[in-house]
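In this view, the complex is presented without one of its protein chains, the others remaining in place.
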Amino acid sequence: MKFHFRLPGVKVMVGLVLLAVFTFLAFFGSALAPYDPSARSNDILQSPSAKHWFGTTHIGQDIFSQILVGTRSVMFVGFFAGILATVIAVVIGVTSGYLSGWAGEAVSTVSNVFIVIPALPLIVIVTNVIPNSGDWAIAMVIGCTGWAWGARLLRAQTLSLRQRDFVQAARANGESTWRIVGVEILPNLTAIIASSFIGTVMFAVMTEIALAFVGVSGISQWNWGEVLFWAQGQQALAIGAWWWFVPAGLCIALLGTSLALINFGIDEIVNPRLRGAGRTTVRTADGRKARMRFGFTPVLTPSADEGGGR
Amino acid sequence: MKYFAGRVGFYLLTLWAAITINFFIPRLIPGNPVDSLIAQRRGEIDSNAIKSLDILFGLDKHQSLLSQYWSYLGQLAHGDLGISFQNFPEPVTSVLGSALPWTLGLIGTTTILAFLIGTLLGVFAGWKRGTWVDGLLPVTTFLSSIPYFWLGLIAVTLFTGVDSWLPSSGGYDPGLVPGWDLGFIGNALRHSILPAATIIISSVGGWLLAMRNMMVTVSAEDYITVAHAKGLSDRRVMTKYAARNALLPSVSGFGMALGLVVGGTFLVEYVFSYPGVGLQLLNAISGHDYPLIQGVFLTVTVAVLAANFLADLAYMALDPRTRKEG
Amino acid sequence: MSSENVMSAQKSASPQNPASPKSPESTTGQGHPVLEIRGLSVDYGVGPQAVRAVNDVHLTLNRGEVLGLAGESGSGKSTLAYGATRLLPPPGVVTGGSVLYHPDDGDPVDLLRMTPGELRAFRWSQLSIVFQGAMNSLNPVATVAAQLTDVIAEHRPKTAKADRMARAAELLALVGIARDRLDSYPHQLSGGMRQRVMIAMALALEPRVVIMDEPTTALDVVMQRQIMRQLAKLKEQLGFSVIFITHDLSLLVEFSDRIAIMYGGRIVEQAPAVELYDNSLHPYSDGLLHSFPALRGPRRELTGIPGSPPDLRDMPAGCAFQPRCPKAFDPCGGSPPPLVRPASDPGRSVACYLHPSA
Partner (left out) sequence: MTSEVVLEAEALTKHFPVRARGRAALSRGPKVVHAVDDVSLSLRRGRVTALVGESGSGKSTVARLLAQLYPRTGGDIRIGGVSTAVKGGGRHFKAYARRVQMIFQDPFASLNPVHTVRHHLTRALKIHGRYTGEESLDELLGRVQLTPASLYLEKYPHELSGGQRQRVSIARALAADPEALLADEPVSMLDVSIRLGVLNLLRDLKERLDLAVLYITHDIASARYFADETLVMYAGRMVEGGDSETVTQRPAHPYTHLLVHSAPDPERVRGGPAPYDDEDTGEPPSLIDPPSGCRFHPRCPKAMDVCRARVPERTLVGDAPDHWVACWLFDDEGKGEGKGTDAEAADIETTDIETTDIEISDVEAADVEAAAAEAQAPELEGAAP
């Protein structure tokens, strides 16, 4: 795996900008919010206007403020669970990949079990058992259940790195085991760790919102799922209050898209074949467009010459 | 067949893990849910049912954990999952029995459909890399980032209403009696169109992307160049050489991803009040119906394992290397 | 597509009656050409970051001859072959030249002007390729039989299925593999067998030209020799011409009629094999010949070549070999020397200022 640092493509840039916006809102959303998201007012069920950009709820709460304030909880749970799960995934994946024999097999089997067991029902059940689960608790639960996929990827990669000559060379040199894992192997896993982190963040965000939407998580803090929970509960659909659930949903989709776009870029680092190699069409001398494709190398200027041809 | 034996062993292990999780979770619940149920339903519960609930929740404090575990396993082996608190006095098994066909029908079919459609489009997108098809990727990425349930909400808003042919909730019209007659089946199908479309639209993107990336990866393999050099038609190279190989990781990934996918689709049942297992689970949670929660979790795990088994069979049929003799 | 009778088991002699391997006609490079590469240039990438991997190469393959193409990694030997057949993967592009194929009857055709459809019909029926590393050139999920027959089905759609299977068995027999291997998958074959399957596949339609890209590099010397002998025999039997690409010059001297040596994307010397071995003109060829130890005879003095092969992205001005050349002198830094017939021996060609043209 060679590292050629290149300017990220358009897709990745869009993803990063979107993520930056949401991160900004996570920190300053409450300060920017024009209203207290929980405060009632007399503007009941109003459609978007200059006063209430995203309209109001059945008790006159400002939805725009709810979204702004709710960003923090979403981002917090996403990133905290993402970090927790990634740490577990790295520890489990790399150890099980580096250990040979039954110990490695056993750890790998455990993570496969965790992948196959349906995650959301399990999380719903566990959070339901925990009393007054706040963001912290939810993030912990998601983190502790969402590591398996990343561990599996990291294990596979570690297994192949372990066989690589540079690891063998470090061993033959007398390098200690923890240094081999930490200094020789781990840096080579950066891209995969990043990719599995982003994947887990996505999973955590979706899960948290789903939990809030079905009303399992505590109602202490605002988040986008909470907004949707109230919208659903108050029959927003039936009364045509589209503004109640459209902004939250769009925010979720945008956040998800931004993470997916960033992951595109990481995928291209991990798998060079996915790189777009810049231009994919070339213009031949006679002005036709030819596509670069496997099996049919484009010819820019066949010489017009000498016999043959047709 | 070694591969096969290994997989079956893995399923048994996973099943055991799920059962064990199920055994421990209720033991973490604060308070005594059974007592409150008995208090509510004074005199209506027979002693057998109370005993089975005690086993389920580990309320018989005189027993060691190990013997509790054994009685729990014994009870499961008889197919006794306790009685549902909410649907009292119906046993959990019968509640699940009536919900499961709906879920299997809706989620099973749509998941497979989404996989097939996504994979097919992915084959195409990967093969035509560098053309306009690439433009579809951001769109499908966006679509697959939308939570299932939110897409469901939007679908309900846009396509249902007083004068719409598409119903907004339920699995069939309330007046009908479930049965194998044309009228009922037609009605049920009509109810499933929107939830099915929701699931398909939001999950197709993931399969598409996975397959597309595999196609791109496989396209650079030597045997694809050989196939081109052999002068084979584009179609044959795409199907018999590229797609056939790219499919393998997708199929094994399909089995692995089911656990994630199924969880997401439950919320669609919730949005559409579709009478499946997912709706039962959410209702059970809001009603603190612990036996039902456990039952649902176990059932879903078994269903996912069964689906995994099918995916494994497909994989073995597709990859000659797993059929290795000796 | 000359022969209608595809299924004939033994074609005792092909119609064009190949010259015997070491006949003077074929070794002088003046025989009947079957494939002519003229002024071929190949780039990786387009625009400012394009790297020229093959630069204005002229090369002629004559009927019935084995033309060896030798060079180190990055010399452009494989790029030349894949560029000429238009099989180079992205971001490779052919930037100029022509590749003329001379059929038995009719006018020559230019591969670089063919549409994809024409190219498909041409490929394998007239020209086939044995790729480097048979491990990856066979489709892992298809049986040997399927991979042998699909090419027949594609090019000769009228052949019956039973005939195709019979032909596949016959092809395997040709390379010494039992017919019960037809139902095997590639992973069930050893490396040597896979490579022989590839050779059998290359001969399926009795093409007139076979390009072999390091077909034996991944194999042991014992298997290598076995396959090389088999190839020589098949060539005599079926009368095709071979372009044999390898970095192993010692192998080429033994098995080819004529050798072309590439360095930095250009051909630097071209001569009949024995002449090249006895008396190489280009200092690079000379260096190569003194780089591999001899197994028998007196222990030859080994000099090797100092320095490393050039970076295609940053080619030295003038002759690409000049920075490593023990005999470099003034003109070498100017412009790259053209490939000419030296005055001393017009039967061969060399691109070096030490050997000016007549």
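First chain written, first letter: the chains are A, B and C, and each begins at residue 1.
Operating definition for what follows: contacts are C-beta pairs under 8 Å (C-beta built on N, C-alpha and C of every residue); 3 or more make two chains touch, one makes a residue touch a chain.
Please read all numbers here as calculations on a predicted model, not as lab measurements.
Q: Looking at the whole complex, which of C:133, C:309 or C:331 touches the chain that is not displayed?
A: That would be C:309, which touches the missing chain.
Q: Looking at the full complex, which residue from A:44, A:103 or A:169 touches the chain that isn't shown here?
A: A:169
Q: Based on the whole complex, identify which of C:33, C:64, C:90 or C:192 touches the chain you can't see.
A: Selected residue, touching the omitted chain: C:192.
Q: Where the complex has a chain not shown, which of A:13, A:130 or A:156 is the residue touching it?
A: A:156
Q: Going by the touch rule given at the top, which residues of chain A touch the chain that is not shown?
A: Where chain A meets the chain not shown: residues 1-3, 100, 102, 105, 109, 112, 149, 152-153, 156-157, 159-160, 162-166, 168-177, 180, 183-184, 187-188, 190, 270-271.
Q: Counting contacts across the full complex, list the positions on chain C that touch the omitted chain.
A: 72-73, 176, 188-193, 220-226, 229, 247-251, 253-254, 273-274, 277, 287-288, 291-297, 299, 302-306, 308-309
The rule is short, and it goes like this: only the chains that are shown with their structure count from here on.
Q: Just list the two chains that share the greatest number of C-beta contact pairs.
A: If you count contacting C-beta pairs, the leading pair is A-B.
Q: Using CA atoms only, can you tell me which chain is the most central one in this structure?
A: Chain nearest the centroid of all protein C-alpha atoms: A.
Q: Would you kindly tell me how far, in whole Å, the mean C-alpha position of chain B lies from that of chain A?
A: 22
Q: If you average the Cα atoms of chain B and of chain C to get two centres, how far apart are those centres in Å?
A: 55
Q: Residue numbers in chain C touching 2 or more other chains?
A: 87, 89, 116, 119
Q: Give me the residues of chain B that touch two or more other chains.
A: 220, 225, 227-229
Q: If you look only at chain C, which of its residues touch chain A in the complex?
A: It comes out as residues 38-39, 45-47, 49, 82-83, 86-98, 100, 107-110, 112-113, 116, 119.
Q: Using the touch rule from the top, collect the residues of chain B that touch chain A in their complex.
A: Counting only chain B, the residues touching chain A are 10, 13-14, 17-18, 21, 25, 28-30, 129-131, 138, 141-142, 144-147, 149-150, 153-154, 156-157, 213, 216-217, 219-220, 224-225, 227-229, 237, 255-256, 258-260, 262-264, 266-267, 270-271, 281-282, 285-286, 293, 296-297, 300-301, 304-305, 308.
Q: In the complex formed with chain C, which residues of chain A make contact?
A: Listed in rising order, the residues are 277-280, 282, 292-303, 305-310.
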